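Written out below as structure tokens is the structure these notes cover.
For this view, one protein chain was removed and the others were kept in their places.
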Amino acid sequence: MLTIANRTFQSRLFTGTGKFASSIEMENALLASASELVTMALKRVDVNDERDDILSHLQHPHLHLLPNTSGVRTAKEAIFAAELAREALQTNWLKLEIHPDPKYLMPDPIETLKAAEALVKKGFVVLPYCHADPVLCKRLEEVGTAAVMPLAAPIGSNKGLEAAAFLEIIIEQSNVPVVVDAGIGAPSHAAQAMEMGADAVLVNTAIAVSENPTQMACAFKLAVEAGRLAYEAKLAPKQAVAQASSPLTDFLAELGD
Amino acid sequence: MLTIANRTFQSRLFTGTGKFASSIEMENALLASASELVTMALKRVDVNDERDDILSHLQHPHLHLLPNTSGVRTAKEAIFAAELAREALQTNWLKLEIHPDPKYLMPDPIETLKAAEALVKKGFVVLPYCHADPVLCKRLEEVGTAAVMPLAAPIGSNKGLEAAAFLEIIIEQSNVPVVVDAGIGAPSHAAQAMEMGADAVLVNTAIAVSENPTQMACAFKLAVEAGRLAYEAKLAPKQAVAQASSPLTDFLAELGD
Amino acid sequence: MLTIANRTFQSRLFTGTGKFASSIEMENALLASASELVTMALKRVDVNDERDDILSHLQHPHLHLLPNTSGVRTAKEAIFAAELAREALQTNWLKLEIHPDPKYLMPDPIETLKAAEALVKKGFVVLPYCHADPVLCKRLEEVGTAAVMPLAAPIGSNKGLEAAAFLEIIIEQSNVPVVVDAGIGAPSHAAQAMEMGADAVLVNTAIAVSENPTQMACAFKLAVEAGRLAYEAKLAPKQAVAQASSPLTDFLAELGD
Partner (left out) sequence: MLTIANRTFQSRLFTGTGKFASSIEMENALLASASELVTMALKRVDVNDERDDILSHLQHPHLHLLPNTSGVRTAKEAIFAAELAREALQTNWLKLEIHPDPKYLMPDPIETLKAAEALVKKGFVVLPYCHADPVLCKRLEEVGTAAVMPLAAPIGSNKGLEAAAFLEIIIEQSNVPVVVDAGIGAPSHAAQAMEMGADAVLVNTAIAVSENPTQMACAFKLAVEAGRLAYEAKLAPKQAVAQASSPLTDFLAELGD
């Protein structure tokens, strides 16, 4: 069972709310995924309207909201957005993401660390989205983040574990949960991250833009479970040579007599 | 649902009986896998003994035996072994494998095609293990094999879909089920094969040599289901650039007023 | 120095004549490549015309012609084409290629082996294009081919060493030169094949369709030399962990006193 900041999770699949064709499609997919942590951009919610369309489809006891700061470009903006989110959504959990670049949405390491440190001091449970940079992840952990969320590949690229060589080091060194985020485009990618020892994965685009989001959510649910089971049962190492097998020739010769 | 030679399968995970520490461990793993087709080397069975240890652990109504010709080096040996297996195990299903090389156990395309043709004529349901060679797979189909079983990587290597570029062509062109065999070392590999559109995968070593074969079998079961669901729901394409996202700056400025 | 059938080559880069925008562009590129063996489709030549455009641009003492049977679909057609080529071009060297499939141009293992055996008996120096199938390569060698030419990836795909796992086995096992053919789309791919121990590579499309074929030919020439030198000097193995390095802290402290 996964524990982050004293909250336990049965599911190691985190999801998001972006890019779905409709709120009802989103709701169905999130339920099929069995996910218990759902990230949501602050800007997508009308925080003053209790009947807000997205929020009303997220009212399930097992679904915890993880507001994110998507769209901010500096630590200062992130802190402001975080406080807004905390007040509006009544949660101190926060996915911190700061990406000044509108093309690839790559996270800013400097502003992210600065904001993380300030937000931890303000009592937030901070889960920062960051590059797959082992030293940065260590420094985020040191300022008190509840987890780290390194990217697998550029966000929305669906390319899978392009950063695998660095994720392995991050997983080895981390004392907080490692949630692989961004770029996971197929259940096989999610399974691979879990097999490597990631504590969880976050998947949004790959589910939302599928032709059948509910079925794809189910596929990711199974793949994450598969990867975790395999990690615990330990994978066999890769081998250069097959294990020798005795030829059947003698056996056949005997029988043929 | 998968159909091969008029037999239908709920499960798209085929398994094997080699390399398990004990027959009881094998039995537990096979049951956990929910596999309905289990391959078994003729030489590992005492066909004259009803109480044969391996066979007695395979007595489950949903488990169909797929005897294989592992160890033979020529078409002639394969045909002899096949007839022996048919008589002893009361099944005309056969996994045809002919590998003259004891180091990498790579299949022989010439002898395999020759044997396949002869065995089909003798009434066997032939599933040939072969290289991921699109033309060879086509020719095997043309002589009447019930499926083709191209390798993903050298057998026992656990390296995953090293032959992916060729498997894609085989899957596109085949009119018989494509079962990806050999080299699948992790649930993520199995999921990837299924996402590509393979009809089934065969996994043996990766389950049998795991520290916990039953749990690993369960992991492969889930991964195969995940991959198939994703294939049906269609994966999102890989993208070079993230979908543009509007900055939060204006929104924050407004709120901050 | 590379020797095939008693002919020695300074250059380990083999080239082709297809897809160039003009014969003069082809000639310039081939000269820049320093290649000594150039393959040419029989159908592209008017064998009765001494002033044939392509042939007239291949009249250089260091350039040996390697007619190929591209376009044939059976062993019978290949043998007929080979004899035609031998008579017309006055060489018994032959690149044997048999691909029944017009979409991916994948080689046929059965017909290729059959034709190879017959052509060797007829006195040809046979270099067969084939799938990266270790057993097939061994059987081609056994019937007397002068080399084997396994593919790196589907022809014209420019995808590089998709078949690397199998090429390694072929190179390890072969007693005749291994020429990696088809799919090499960049100098880095050619270098990689040579680093693995391939005896030569054949490159055509990647040079011919470049914006600057002469410069690209030069790039491949250098890359092949680089890869060969590296193979001979032996590459360092891949490492999981950096070699520990003493921190500079003490040194600085000392100086800072």
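Which chain is which? They are A, B and C, in the order written, and residues in each are numbered from 1.
Methods note: a residue touches a chain if its C-beta (ideal position, glycine included) is under 8 Å from a C-beta of that chain, and two chains touch if they have at least 3 such contacts.
Since the structure is predicted, the reported quantities are computational estimates derived from the model, not experimental observations.
Touch, as defined at the top, links the missing chain to these shown chains in the whole complex: A, C.
For the chain missing from the display, the contacting residue among C:N28, C:N92, C:N158 or C:Q173 is C:N158, taking the whole complex into account.
The hidden chain makes contact, of the residues A:A153, A:M194, A:A217 or A:A230, with A:A153.
The chain that is not drawn here is touched, among residues A:E36, A:E77 or A:D108, by A:D108. Within the complete assembly, residues 99-101, 104, 106-110, 113, 131, 133-136, 138-139, 153-154, 157, 159, 162-166, 169, 173 of chain A touch the chain that is not shown.
On the side of chain C, the interface with the absent chain consists of residues 19, 42-43, 69-73, 77, 80-81, 84, 102-105, 154-159, 185-189, 191-192, 195, 205-206, 209-213, 215-216, 218-223, 225-227, 229-230, 232-249, 251-252, 255-256, using the contact rule stated above.
The rule is simple: only the chains that are shown with their structure count from here on.
Common neighbours of chain A and chain B under the contact rule above are absent.
At the interface between chain B and chain C, over half of the residue numbers appear on both sides, which makes the contact a same-residue one. One rotation lays the C-alpha atoms of chain A on chain C, and its angle is 180 degrees to the nearest 5. Inter-chain spacing, taken between the CA centroids of chain A and chain C, is 44 Å.
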